[in-house]
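Pasting a structure below so you can have a look.
As you look at this complex, bear in mind that one protein chain is not there, while each of the others sits in place.
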Amino acid sequence: MTERFILTVACKDQPGIVHAVSEVLLEIGGNIAESQQFYSPDSGTFFLRIEADATGSFEELEEKMAPVKERFDMKLGLYRKSDKVRTLIMCSKDPRTLNELLFNNHMGQLNIDVPLVVSNHQDLKQHAYFYGINFEQIPITKDTKPEAEARLLKIIDEYDIELVVLARYMQIFSDELTSKLAGKAINIHHSFLPAFKGARPYHQAHERGVKLIGATAHYVTEDLDEGPIIEQNVVRVTHSESAAELVAIGRNVEGQTLSKAVQWHTDRRVLMDGNRTVVFS
Amino acid sequence: MTERFILTVACKDQPGIVHAVSEVLLEIGGNIAESQQFYSPDSGTFFLRIEADATGSFEELEEKMAPVKERFDMKLGLYRKSDKVRTLIMCSKDPRTLNELLFNNHMGQLNIDVPLVVSNHQDLKQHAYFYGINFEQIPITKDTKPEAEARLLKIIDEYDIELVVLARYMQIFSDELTSKLAGKAINIHHSFLPAFKGARPYHQAHERGVKLIGATAHYVTEDLDEGPIIEQNVVRVTHSESAAELVAIGRNVEGQTLSKAVQWHTDRRVLMDGNRTVVFS
Amino acid sequence: MTERFILTVACKDQPGIVHAVSEVLLEIGGNIAESQQFYSPDSGTFFLRIEADATGSFEELEEKMAPVKERFDMKLGLYRKSDKVRTLIMCSKDPRTLNELLFNNHMGQLNIDVPLVVSNHQDLKQHAYFYGINFEQIPITKDTKPEAEARLLKIIDEYDIELVVLARYMQIFSDELTSKLAGKAINIHHSFLPAFKGARPYHQAHERGVKLIGATAHYVTEDLDEGPIIEQNVVRVTHSESAAELVAIGRNVEGQTLSKAVQWHTDRRVLMDGNRTVVFS
Partner (left out) sequence: MTERFILTVACKDQPGIVHAVSEVLLEIGGNIAESQQFYSPDSGTFFLRIEADATGSFEELEEKMAPVKERFDMKLGLYRKSDKVRTLIMCSKDPRTLNELLFNNHMGQLNIDVPLVVSNHQDLKQHAYFYGINFEQIPITKDTKPEAEARLLKIIDEYDIELVVLARYMQIFSDELTSKLAGKAINIHHSFLPAFKGARPYHQAHERGVKLIGATAHYVTEDLDEGPIIEQNVVRVTHSESAAELVAIGRNVEGQTLSKAVQWHTDRRVLMDGNRTVVFS
């Protein structure tokens, strides 16, 4: 009987890292199923991600990796592959992105467990219910923002949420909330960042006459639209599409891009290298 | 015996345009081989491009289109399909884009006649010569810019140049020269505009950690990097590519994008709608 | 007050077609909003599709086009743009393709009216109901095939069905049914036809070690997998994907490809040129 574990490592580059980690895996009866690594010349950091099938237990893995972690001063992640990531999805009125996430999860393509969908509107309640997921409306106005965010934090705590996915939530978090969610919240921006930051990007794109429009999935940071990029995609458009048609065309690529980013994040394939991401896709 | 003509029309949208134009074509024994049109709600302009094989002469076409042009207050273009566009290519040191253009032209894929390649350096002389094309070096420094641009204008005049293609020329024209070349000069910017305007876009792209890099072919205008976009393309990259590797990857897509833009321009497929282009590709 | 009409024309190429059609449009106060044409050298056929906003009525259009149709011996199609196409969707157990179609239609991206979903299994009943659509199971075995097809024909008649969409229905129609549905049924084949015809195409693709997999939407004909192709797409894969993973990856592209084909068909953008399609996309 084996169990599959995922290890992620980030540390200063130096000889012997792979040898040390592979020794631990040998000791717990592990066979490496997948392994990727990257050395970042920008930061001098070595990144490693391994999936291994082991006869030993997760506790043994943790115990034996402890001295290795200390020796190389690693930022170490150890996970059971079968553990799903507790995920809160937040949305507003547009169903496209929410539907893409919930359907893909229903089909077993995402590694998430979604106990709740939160929205500032009622419109998408039925979409959540169809997949057997609870729905809570948290209306938000300028005045009620502090309460709304407090309620959100309570939910994150109560439901044991590890990841917040903003599926076109369209509201900007306070700096305080943003900093609490650092590295744990993924947003979809409906443009090919860094082009067309800010509001109404499709209208900006139409105005500028671009020939491709895109979408960017990124971690939420205090600098709006400046967070580390996880995934981007584009789709070809022509002069003949209006701004409204760009919105419709873009919706598909938004959902696919966000869904891919969530899949990679929850498969522990995304590591941070400063404000850049290493994606072991 | 028939000859193929190209007609391009831009005028205020109103009923009867297609009917009037097709009547002229009937009168000169013309058969429509290709026809595309577009109404721009932004500007209220109607755009039309027709290729027709006619038994009548080009002069007859001009004569019979004259009253139609006046009636609808058209911006009208009439061309013989077989006429090649006199084109000056300007480059610097990197051969990729120049090679793509000259090779594609050699293969009959571009509709241009290139009497001369101009560069501020000597490096690419042999590339021009290989395709039997003259080469002239016009060195350029801060001090000699006025003379250099004067020489360039003289060349444009002497060689009867209709189109200037900046194949990574890497020098910025004076406002005066730019305004003289308005609508007649195509540049390739090595980023997916409007992202990463200005210098060293691949380094900016690497810094920002984008997952796609691109190239933009656009008309040269006084607002640097803000001219009407003709064509854009992107190519996928990952965290593992350095800025220098992005440069190498990008070179291919730059050449292809510029080549496509030149092909469309010289096939009279690009019409201007304010700062946007209508591309009847 | 204007109404938008769609005209499609296929006839022997000859001068004066566009002029004659545009004259009719002028007479009914029509303004051409979109127009595309193609001459097929293979068959000598001229194809035309026009969208026009007219002050005149549909009946006037029919009346005035009648002599033009006769004069040029046209295969003529006249439609109100606002008329939705009565569509029957048939599926089996896999929800992906059905969900893509129903969701896109729900978002207003398809021009169809779906009164019923038919399946040989019960699995997808809830997916139909979620979008407020009736569902009927018609189980099918070797022995019951004639009855099942008879029931299907009755449904097509009763519900006034104009288009049958096989969203991974996985059953092969009898020649008789196929010939009755000629030009009115669209299937999605889960490979890049003509590669990997027949059963289990993803397993064939894995076996052959291809680097791209695809999907093909085509009209159903008696020659299985040989019908006129409407749309194709591919997605990149690597050595690391198993046949089962190819199936999962392919499902997305299948749904998108079929959805696009249905959109084009119901927008009257697909004309037949022998066994090839002209797609005025």
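All chains are identified by letter, namely A, B and C, in their written order; residue positions are counted from 1 within each chain.
Following the convention adopted for this analysis, a contact is a pair of C-beta atoms (placed from the backbone, for glycine too) under 8 Å apart; a residue touches a chain by one contact, two chains touch by 3 or more.
Remember, predicted model here, so these are calculated numbers, not experimental data.
K.L.:
Sort by label and list the shown chains the missing chain touches.
P.N.:
Per the contact definition above, the missing chain touches A, B, C.
K.L.:
Taking the entire complex into account, which one of C:F5, C:F72, C:Y169 or C:F192 touches the absent chain?
P.N.:
C:F192
K.L.:
Could you tell me which of C:E34, C:E136, C:E222 or C:D273 touches the chain that is not displayed?
P.N.:
C:D273
K.L.:
Which is it among B:P15, B:G30, B:G56 or B:P95 that touches the chain not included here?
P.N.:
Once the missing chain is taken into account, the touching residue is B:P95.
K.L.:
Touching the absent chain: which residues on subunit B qualify?
P.N.:
95-96, 99, 103, 106-107, 109, 126, 130, 248, 251-252, 256
K.L.:
By the contact definition given up top, give the residues of subunit C that touch the hidden chain.
P.N.:
Residues 38, 40-41, 192-196, 208-212, 214, 228-234, 238-240, 242, 273, 275-279, 281 of subunit C touch the chain absent from view.
K.L.:
List the residues of subunit A that touch the chain left out of this view.
P.N.:
Counting only subunit A, the missing chain is touched by 13-16, 18-19, 22-23, 25-26, 29-37, 39.
Rule of thumb we're sticking to: only the chains that are shown with their structure count from here on.
K.L.:
Same or different for subunit A and subunit B, where same means more than half of the interface numbers show up on both copies?
P.N.:
Here the answer is same, because the shared fraction of interface numbers exceeds one half.
K.L.:
Which whole number of Å gives the spacing of the CA centres of subunit B and subunit C?
P.N.:
Here the centre of subunit C sits 37 Å away from the centre of subunit B.
K.L.:
So what's the Cα centroid distance for subunit A and subunit B, whole Å?
P.N.:
41
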